[in-house]
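Only a part of the assembly is drawn; its chains keep their places, and the rest are absent.
Each chain gets a letter, A and B, in the order it is written, and its residues are counted from 1.
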Amino acid sequence: MTVSRVKLSPQGPEFSRFIAGFWRAMSWQKSPQDLLAFIEQNVELGVTTMDHADIYSDGECEKAFGAAIKLQPGLRDKIEIVSKCGIKPAFDTRPERYVNHYDTSKEHIIASAEQSLLNLEVESLDMLLIHRPDPLMDAEQVAAAFSLLQQQGKVKHFGVSNFTNSQFELLQSACEMPLLTNQIEISPVNISALHDGSLDYCQQHKVSAMAWSCLAGGEIFTGESEQAQRLREVLIKVAAEIGAANIDQVIYAWILALPAQVLPIIGSGRIERTRSTVATEALQLDRQQWFSIWQASTGHSVP
Amino acid sequence: MTVSRVKLSPQGPEFSRFIAGFWRAMSWQKSPQDLLAFIEQNVELGVTTMDHADIYSDGECEKAFGAAIKLQPGLRDKIEIVSKCGIKPAFDTRPERYVNHYDTSKEHIIASAEQSLLNLEVESLDMLLIHRPDPLMDAEQVAAAFSLLQQQGKVKHFGVSNFTNSQFELLQSACEMPLLTNQIEISPVNISALHDGSLDYCQQHKVSAMAWSCLAGGEIFTGESEQAQRLREVLIKVAAEIGAANIDQVIYAWILALPAQVLPIIGSGRIERTRSTVATEALQLDRQQWFSIWQASTGHSVP
């Protein structure tokens, strides 16, 4: 069973419906060979889209990924690489970086993208995202950076992450190319994107959403909040009803059911979890099952 | 004195400025003959638009209404019938319906509209509304259902209820016909539609609003909250100033004063209350009276 492929716009590109996320890749402690094997196993499952950011372990995730795929010539052409820029974290070890901040200047976007190419040891990114909405964002500067990177063949497609609708519209109005995704948090623990207009906007304008933190960082599995307890109870019940192997699958099926085209990011480094997640596409929640989970999330039934 | 008629769009249709609501019709315990008399008295007052939903008493309201108007041939052509679909409530008596949920699939919209036609014993609805915004709403499916129902002559016009602006825009973008109304809650107890952009949007796009729960379910008359007490005091004062017969009239005049075209729904089964409400159109609040009520609602003066 392999994951389906989805077009991010009528003209492409095609990404895999599930995305492998490398945020925590350094904690997996894989050798280059092991990381390569993990990546190849993802590709075998159809999970060809790989999510990075310049700040994941301060560039080390991109470098480890680059070192791994270099071991297997030809692998680059079988995958789509997404990276992000715009956040500059504070570092205890670098006194000159004393406050978490954003930088969406033309210079920084270009420099960050070029550094990602060096880290990843590839010639182009398939997609570059602005990581967070920056109150200092000058949309013309971002648009100029995107255009230059595209002309130079360094980045093929562009998008954003964690943007509100007004921020998305502002940036889109300045860009000559379509913004193809908004990567946002969606999980049964955090359903705000379902009601704040974000997913309405994505559906209307055919913007794919990528979903991060679908499992809410483990809160659903081990959290002691009333919400987590309600969710576990319902998810276990629904898992039994639909023949899911675990409640992770129910959660992913719940997200895949959203009418906007949502591409969940899998954050695990264990291929058996990816294999389990990929199987989710075959599962189907009926509307009562779906709204039971909504109800467990909010603590009340729909009005 | 009869109620004025308003166009929902330059091309029509014309509805009555006040709407008779049949949500609680089963609690009125009227015989078919009594319900017919009530409907005919409404029509005499100019209240020709009748508001239903598939879920009001699980279809019994529509059926009682249908049985009543069948007693008087020709009555159907003097009224406009609105119904709604999209909510599927849980039922204690039907274990297979165990959770309140929404269904805005093409199949359900069509099935619900057709069932409403059977219940009401009429050949067409004048207007069908999606009752609640559904996080699973696929706008293309709703649009396809609307188009088919219109082509088949089963429903003439379409709208929504309780939609936010982003949900309205999403659905409108997919529909070939204009959505003519958003039926929302407006009362001196709940003024959120005045400030969350809903009525701004209606005014800008010439979308009529229908207002439900204008009297806030009696909270204003008997509630012990500070807000209810403040409101009663001001409403009684204003009633005396403008020569209103009761504070209901002041509330309706306060809603009619809104610059978007708002059509209040009357929820009562007593024709004397409808007669009193209809007289509201002759009353006029000045701006200080209007803002006194706003101030009593919020507990502070405008900034």
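Please note the rule applied: contacts are C-beta pairs under 8 Å (C-beta built on N, C-alpha and C of every residue); 3 or more make two chains touch, one makes a residue touch a chain.
Because the structure is predicted, anything quoted here is derived from the model rather than measured.
Taken over the full complex in this file rather than the chains on view, the one protein sequence occurs as 3 copies, with 2 of them shown.
As a convention for this text, only the chains that are shown with their structure count from here on.
These two copies of the sequence, subunit A and subunit B, are related by a rotation of 120 degrees on CA atoms, to the nearest 5.
For the pair subunit A and subunit B, the distance between mean C-alpha positions equals 42 Å. The touching residues of subunit B, counted against subunit A in their complex, run 87-88, 90, 97-103, 132, 135-139, 162, 164-167, 169-170, 173-174. Contacts from subunit A toward subunit B in the complex involve residues 165, 191, 194-195, 197, 199-201, 203-204, 257-259, 287-288, 290-292, 294-295, 301-303.
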